[in-house]
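Every protein chain except one is present and positioned as in the full complex.
Let's look at chain A:
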Amino acid sequence: MSKSGGSQGLISTSDVMLGLPSPPIEEECLQKDLARNIEMAKKIFLDCSDMVYRDIQVAQDQKAFLFYIEGIVDSQEIESQMLKPFIIGYVENEDEDSLESPQNTRVSLSQASKATTWGDIITGVINASVVLLMDGTTEAHIFNVKGGVRRGVEEPQTETVIRGPREGFTETLRVNTALVRFRLKTPKLKMVSFVIGDETKTDIVLSYIEGLADPKQIRDVTKRLKEIKIDGILESGYIEELIEDHPYSPFPQMQYTERPDTVTAQLLEGGFAILVDGTPFVLIAPVSLWQLMQASEDYYERFFISDFIRILRYMFLFIAIFLPGLYIAVITFHQDMLPSTLVLSIAAAREAIPFPVLVEALMMEIAFEALREAGIRLPKTVGQAVSILGALVIGQAAVEAGIVSAPMVIIVSLTGIASFTIPRFNLAITVRLLRFPFMIMAGTLGLFGIVITFVWILVHLTHLTSFGRPYLEGVSPYYKKNQKDIFIRVPWWKMIHRPQGTARNNNKRMEKGINGTPKPDKGW
């Protein structure tokens, strides 16, 4: 943990705050009498077993008192940079009287400040600072020695790639900001700080690139963030729900990511990111539906591969939404649509099935969702048992018992696979949810019902916005320049412009395209 890195940190052990009396204490000032101050401190942090109090003799006639919360500070640092100097200093120069400013003379810690009110002291303590109270002064010295064990930078769990950086965000805000800063070495990268949550005092950073992001949008987000009044923020999901444009829409209007490179790419396209302390998931916005269909690897692999995979993904998006509905509609209403051999083999498979297709499909889809949910929550060792059970019971046994037809199992598993090809989990969930209205409408009205539902969703999507930007931006409204990164990705040497909607002020990525093909040399 770099000393210059942090200024504030988070500790959300709620028992720290429980003994806190009402505001007057926060405004109360320190007294000259050390004993009374100690008493006060102990009263404020009553029943906080993680508090450490330490009396020290700094000079012959001067006592000092030092307290901090164990676990969130770097104890070794305190020992070597504070306690040792004081104790050795006391032994070495007994005549010292310059203890008015110990931060200048004894303590070699970089982040130091002074406080006179208890409010500032509390803020300091809960943000991993050591407070030094001296007898005879009304000023407390606060040294930030943030420490404590938190997870280190690891490979992102939810967004693995074959090719691409393996660093993922962690729960520590400063590590996360640093991960972005490593990639964007420019003072134009802004990191505006917020503290949200009355009890959690969660640090939140709004990050954007000046000159690329739309200032109006940044002002708007700032305003929305400032308006949040809540007791605690435990995950960026809180923020997402509190500031998104259309809370009733099933479609995610912000993307979350564990990958610093994804955040950087978003910032470079004129978007912004919201980093929340305590979670590795960083929110990025504004997003479009197309963006949620992109994976970071699309940009790292050669464009042929990326294009192929992206088109494949859109095909499977279509399958994930429509396939069960289409199957139900065709089997219950429009048998004429199928080729004869197919319709006969489906009829043969369904001959002994006791349920109508709709019931069969709903049963299987719900079972599949339950299976998936069970797989996520269970410990890894048990998870395997679930998949075996699922494959055997729902797959094979149900078919053999004649409860479910084999084509239905194929449809459900194909749909399941299709929904896993969607790179963003939140969009995948939306798609899985939307499947059910499609199925019900298909089972009641056939293709007509599918069309109604689709139009309904389309109408919803066209008026959906993400921080004021249209959700289907690029297609509706249509921007020709954006086509190079929606359904396909053009090679990087053709990616001259940033997306037209977001980075309007400064939309050139590069001066001109460079095609690396060497020109035939005359000398040859």
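We take it that a residue touches a chain if its C-beta (ideal position, glycine included) is under 8 Å from a C-beta of that chain, and two chains touch if they have at least 3 such contacts; residues count from 1.
To be clear about the criterion, contacts and distances are computed from a predicted model.
The complex appears with one chain absent; UniProt names that chain "Spore germination protein KC" among the candidates "Spore germination protein KC", "Carbohydrate ABC transporter membrane protein 2 (CUT1 family)", "3-isopropylmalate dehydratase small subunit" or "RNA polymerase subunit sigma". Across the entire complex, the residue among A:I44, A:V73, A:L189 or A:M441 in touch with the chain not shown is A:M441. Looking at A:A348, A:A370, A:I417 or A:M510, the residue that reaches the missing chain in the full complex is A:A348. Remark: the omitted chain is touched by one listed residue; of A:A178, A:V399 or A:V451 this is A:V399. Mapped onto chain A, the interface with the missing chain covers residues 248, 331-333, 335-336, 340-341, 343-353, 356-357, 399-400, 402, 405-406, 437, 440-441, 443-446, 449, 452, 456.
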